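The complex is shown incomplete by one protein chain, all other protein chains being positioned as in the whole.
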Amino acid sequence: MSGLEHITPGILVILAIAGILLYRELKRVQGGYHHFIRRIPGVDAVEGAVGRCAELGRPVVFTTALTDIGPVLYACLGVLHAVARKVAQYKLKLIVPQYSPEAMALVEDTVREAYRDVGRSSSFDPDGIKFLSNEQFAFASGYMGLMHREKAGAAFMFGSFAAEALVLAEAGQQVGARQVAASVSPEQVAFFICTCDYTLIGEELFGASAYLSREPVQVATLASQDRLKLIFVGLIVVGVVCATLQSWYPGLASCMPHTLLSADWSSLGW
Amino acid sequence: MDSSSSWALASVLAGGLATLAIFSFLIKENGFYRFFEHLFIGIAAGLGPMLIVRDFLWPTILEPMLGLTVVTYPDGTHPEPYQPLYLLYLIPMAFGCLYYFIYSQRYSWLAKLVIGFTLGASGALAIRGFFSEAIPQIAGSFKPLVVMVEGNISLMESFNNILFVATLLLVLNYFFFTFGKEGSLQGKMAPVGRPLLMVCFGAFFGSTVMARLALLVERVQFIVRDWVSAVGTFVGIG
Amino acid sequence: MVGRRLIYLLMILAVGLPIVFGVSQKPSRLVSAERMYDVVEQVRVQPGEVAMVWFDFGPNTIAENEPQAQVLLEHLFRNRIPVVLLSQYQQAERFLAKIPNDVAKRLEAEMPGQQWRYGEAWVNAGFRPGGAIFIQSMVNAADVSKFLGRDVNGMPIAQYHTFSSIGGVERVKLVGEITGLVGVFDNIIQFFQKNDYRPTIVHGCTSITIPEAYIFLDSGQLKGLLEGIAGAAWYSEVIKEHFPKSENKQLLVTNTALSAAHIVLILLIVLGNIAPLFKRRGLHHG
Partner (left out) sequence: MVTNNATDTRTKLIRIFTFLGGIYFFLYFVLPESAVISLGMKAHHEEISNGFIVIGAMALGLGLYNIIRAHGARVVFQRAGWFNSLALLVGLVAMIGATSAQWLENIRNTKDIRSVQIVGEFATRIVEDVRTPPVGRLVPPFRERVSALIRYGDDRASLVEAHTNLSVEAGTNGGTSILVVEVRERIATARAKLEELKGVSWQQPTEENVGRLTQFSQDVAKLASSYSLMKRSHDAHGLSQRLYDFLFDGLFNQLGSAMFALLGVYIGAAAYRAFRVRTIESGLMMVAAVIVMLGQISFGKEIYENMPSIRQWLLEVPNSAAFRAIRLGAGVAGLMLAIRMWLSIESKSFSSGRK
């Protein structure tokens, strides 16, 4: 298909549907509708891990590693907010090592909010938001040292990770921290499975904060994304059927779903 | 030996020490490591901003804005006049400075203006990013379950396509969160997605190994070849 | 249980010994690398047309990406295809300067009398921040050489005769993306395109990102692929077939050391499964 610098009518329709779905679910949830959310084991572990730190009196470390400002970071902040609340309640030390200066501003703000929500603004320590480096492995080396020196009791690694993932996870292993990881980059999931106590896979990261907070807006988002995915599944099924029929009737090419999706405005006489 | 080769020697010697310092962490966290860890972070912290200024802010924004790109011929004429429009860049520059209010108790909300602006921009970009990546991906999944080659069915390719589509759908199904109440088909099928995911991750692990070891090889080569001989030369001099 | 430190030592030895004794083996055949060779081989340029190669890697992945960059440039240089080098990744700038020089020197040594000079064979546009946004605006620029403006030496790129008149991005006949970073690769795949233009993209990836690269190879968004160092090793063998004088011993030793380490790793997996059994038996006796 041709490049996608500007939207095509077909995709505009999908985008519109996405918007409508989100709006509809928001209205439903605000109307008091309760969505079922399937269990995500990794997320249940979050609370336990923080609790353990309370027993041992060791600090909690939460990192979004290389995640830059964008939807993924946004999703992680939901979880960070929940974790920070717990930490504030247990009066523990929270360390959030930082990679991107821009993201740092957002992270600091989120943690501040969380402390305020549980009425502990005073005990928020800005030095907990540690900027390490915006060079991948300088960050990793800093994280390694930090885990050992602070003797972290729990480590949460949420976001998009690259090669440094195993360094971070192994550092946690070495100090015997309870570790929960969530990565949208499947390349790293295998390593998290090897070294962490719980691992959230791909999209579960996006589900996590809704699952933790049960906040209406987040639940509505989760529900709407499920429905949009269902539409894509349908699209794939139709496409596969067409493609299969094409083996016998090559003429079908023109009505293949992706031909329709990629049809330009010009085809509508624009 | 001349200055250029002694600089080269120094940089190899330093590099070897740095490498050994990092590797000493394998035994235990220690002062030698800690020193180089901090040095590393320091150098990186200095390099990052400098590169942004040197490679972006200066040539793309400041030089044209200050009119330094305007050529003046010996007779005082200019091939192209100064573009005052470049002064408009002062607006985003000033706006970006609001970031620094994050440290102010009273005005931190000003920082939220620019953070919000950035969030909005990356959100809108992400919308396009999704479609321009996902649509070809989806289109690429429209595989015929029955593949005909010169009029007769190719079993192998058909099997691959069937497996591909099945895996795709089952894994997608695994990631539904708000459906799948007990008994529903989706709920029943959900667990099937997991083993397929595991195969995927296993494959990732296997293919990743290469990259990890490759760097280890590179380091060992550096120590065994370059560094050892450099130490030799150095001792030779001393 | 085998101690953690013992395993660490084992891995280092597995890699070290072959290097110390300089053992080298023929690499195994990789179809994807051969496909890529053909794709690059088919590229033909009119005056003003160029190839654009992105070095989006830093020191962290040189072990895999540098050999890839070398073999790709070697092939393009041999075919006298002018190359615009640039990067979305800060730490790549040193390699942008070093690698083409090394390749040019090697080729000049191999073919006395012939020359590959900066400004003619290649030009280095340096590190360009902005990622997706930068690529988008380059794709829309009327003249790529004007859009890129100055090279890393501060020279207007249009000053170099070979690159004086690239014109629109359609004149970029081949896009090479050599990186281990998923994000920057996505930028190229997602944004290096126009409604009426899709470039021929070849990709050198680290082994970590191979599986992802395959998706794009499968969907036709990628035309050629170098899979980690093994890909580079086989590509260099293919080059050697066509140009017997081409030198690649170093690359092969590295490749062999890697094989050795793989085997040790597999043994560790087996051991990891056996050790607990013995432990359990031990418990029964105790």
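Lettered A, B and C in written order, each chain numbered from 1.
Note that a contact is a pair of C-beta atoms (placed from the backbone, for glycine too) under 8 Å apart; a residue touches a chain by one contact, two chains touch by 3 or more.
If you're wondering where the values come from, they're calculated on a predicted model, not measured in any experiment.
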Requested in this report: List the shown chains that the missing chain touches in the full complex.
Outcome: A, B, C
Query raised in the report: With respect to the chain omitted from the figure, which of C:Tyr118, C:Tyr197 or C:Phe243 is a touching residue?
Result: C:Tyr118
Query raised in the report: So which of B:Leu66, B:Val149 or B:Leu163 would be touching the chain we can't see?
Result: B:Leu163
Query raised in the report: Please identify, in ascending order, the residues of subunit B that touch the omitted chain?
Result: 3-4, 7, 10-12, 14-16, 18-19, 21-23, 25-26, 34-54, 56-57, 60-61, 71, 73-77, 79, 85, 88-89, 91-93, 95-97, 99-100, 102-103, 105-109, 112-128, 130, 133-134, 137-138, 140-141, 160, 163-165, 167-169, 171-172, 175, 194-210, 212-220, 222
Query raised in the report: If the missing chain were put back, which residues of subunit C would it touch?
Result: 2, 4, 7-8, 10-12, 15, 25-32, 58-63, 91, 94, 118-119, 129-130, 133-134, 136-137, 140-141, 147, 153-155, 159-160, 195, 207, 210-212, 214-215, 218, 227-228, 230, 255-256, 258-259, 261-266, 268-269, 271-273, 276
Query raised in the report: Which parts of subunit A are in contact with the chain that was left out?
Result: 5-7, 12, 15, 18-19, 22, 26, 70-72, 74-75, 77, 98, 101-102, 104-106, 109-110, 113, 116, 127, 129-131, 133-138, 140-141, 163, 166-167, 170, 184, 186, 190-191, 193-195, 201-203, 205-207, 215-217, 221, 224-225, 228-229, 232, 265, 270
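We take it that only the chains that are shown with their structure count from here on.
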Query raised in the report: Is the way these chains touch best called a line, a ring, a star, complete, or other?
Result: complete
Query raised in the report: If you tally the C-beta contacts for A-C and for B-C, which one comes out higher?
Result: B-C
Report task. Could you work out which chain's C-alpha centre is the most distant one from the centre of subunit A? Result -> C
Query raised in the report: Can you name the chain whose C-alpha mean lies closest to the mean of all the C-alpha atoms?
Result: B
Report task. Calculate how many whole Å lie between the centre of subunit A and the centre of subunit C, each centre taken as the average of the chain's C-alpha atoms. Result -> 30
Query raised in the report: Using the touch rule from the top of the page, what residues of subunit C touch 2 or more other chains?
Result: 60-61, 180, 190, 193, 208, 211
Report summary line: Where subunit A touches two or more other chains simultaneously, the residues are 3-4, 135, 137, 163, 186-187
Requested in this report: Can you check the complex and tell me which residues of subunit B touch subunit A?
Outcome: 22, 25, 29, 33-34, 37, 40-41, 43-45, 47-48, 99, 102, 108, 111-112, 115, 118-119, 122-123, 126-128, 131-132, 134-136, 138-139, 141-148, 165, 168-169, 172-173, 175-181, 190, 197, 200-202, 204-205, 208, 211-212
**Report entry** Parts of subunit A lying in touch with subunit B, wherever the complex brings them together
**Finding:** 1, 3-4, 7, 11, 14-15, 35-38, 40, 68-71, 74, 101-102, 105-106, 108-109, 132-135, 137-138, 141-142, 144-145, 148-149, 163, 166, 186-187, 189-191, 193-194, 201-204, 207, 210-211, 219, 222-223, 226, 229-230, 232-233, 235-237, 239-240, 242-244, 246-248, 256-258, 261-262
Query raised in the report: What does subunit C use to touch subunit B in their complex?
Result: 5, 8, 11-12, 15-16, 19-20, 60-64, 90, 93, 126-130, 132-133, 149-150, 154, 180, 186, 189-191, 193, 206-208, 210-211, 215, 218-221, 227-230, 254, 257-258, 261-262, 265
